[in-house]
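Every protein chain of the complex appears in place save one, which is left out.
And now, chain A:
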Amino acid sequence: MGFFFTTVETKEPPNRSKREKCWESRDIYFKCLDRIEVIDPLNQQKKSLIKKECGNEDKQFEKDCVASWVKYFKQKRPFDKKKERMLNDAKNEGAEVVQLPGYRK
C-alpha cells in the first residue's frame, strides 16, 4: 500500500464549516463586485478598480478559500451572471419561466 503513504502529506479537504465560510466570503466579495458593476473579477482592465473598492473583501475571500477554489469561483462568475441576465431578459420580455415538476430550478 505504498500508494497511500504519499497521500498522508496532502492537505485535508475543506469540511462543511470551512466550505460554508468560503462560500460566505465569496458572496460578500461578489456583492461588492455587483456594487461597482464588475462582472468578470479577472478582467485586467478593472484590476485597479477592484483592488481599490473590493480589496479587503478579495483578501478575505482568498484567505477563507483554497487557491484553486478562488480561481474556480472567479472564472465561474461571468457565466452565472450571463445566465442570470438571460433569465431576467426573458422575464422582461414577458416570457414565463416554466418550472418543470421534478426538475431542478
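Keep this in mind: a contact is a pair of C-beta atoms (placed from the backbone, for glycine too) under 8 Å apart; a residue touches a chain by one contact, two chains touch by 3 or more; residues count from 1.
Convention: contacts and distances are computed from a predicted model.
Per the UniProt record, the absent chain's protein name among "Large ribosomal subunit protein uL14m", "DNA repair protein rad9", "Thioredoxin domain-containing protein" or "ATP-dependent DNA helicase II subunit 1" is "Thioredoxin domain-containing protein".
One chain is missing from the display, and on chain A it is touched by residues 3-4, 6-16, 19, 22-23, 65-69, 71-73, 101-105.
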